[in-house]
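Only one protein chain is missing; all other protein chains are in place.
Up next, chain A:
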């Protein structure tokens, strides 16, 4: 079996090659369809039941049905415009289904208070979105009375530290800004993290550092839903990948048995 870590560049590439060769792909198999279909499991984090999202007469999702397991990193892959981001946005109620249902831990997500839900289910966006002001201001925007130790913890989890606090958040590089956004999300202490192509604006080196810090976070029990158009990346970081095409579930790849990201 493949070595655990799979987070360094070399390992990642090797793993991607092996993964595709070893036919972990179960697209369209009866199991996959069943799993993507109406089988509910206790440990499901999110379940999508025949979800349709329509905007200006265009269907972003067209009967999407799938389950997201409760732990580890779940990737969401598909061509651009396939509805990946919409799936993610349904998970923190930035979007609501036109029809169908989304369940979060077996409860209809529509019944949650959206503001409380969003603190439990944090989101990091494709483009870094630092707010004007210092890094400290950014953290306080998330938790207005955050203490120094709380800030320290959040910064560390995003591979930063307290020396960053007084830096101008809008003058940082893409990778730095994205880590600040990550810290800003983590300071609300979510137990689920939604990542919407978080590395697409970053250079290769930063990408791997970002992947490493997410892997680290999952070790501490954070569940991650990671949207990416980059299947190789998802193979590096995810335990399972949901595929989506034309707004519909299009199979999944499960990397089950991969010793869950134990760094070698």
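Keep in mind that, in the parts below, a residue touches a chain if its C-beta (ideal position, glycine included) is under 8 Å from a C-beta of that chain, and two chains touch if they have at least 3 such contacts; residues count from 1.
Basically, contacts and distances are computed from a predicted model.
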item	value
Undisplayed chain, where the name is taken from the UniProt record, one of "Iron export ABC transporter permease subunit FetB", "NADH dehydrogenase (Quinone)", "Anti-sigma B factor antagonist" or "Secreted protein"	"Iron export ABC transporter permease subunit FetB"
Omitted-chain contact residue, chosen from A:45, A:102 or A:123	A:123
Touch criterion as defined above, residue of A:102, A:181, A:207 or A:237 at the omitted chain	A:181
Touching residues on chain A - with respect to the absent chain	55-56, 92-96, 114-116, 118-119, 122-123, 125-127, 129, 131-132, 141-142, 181, 184-185, 188
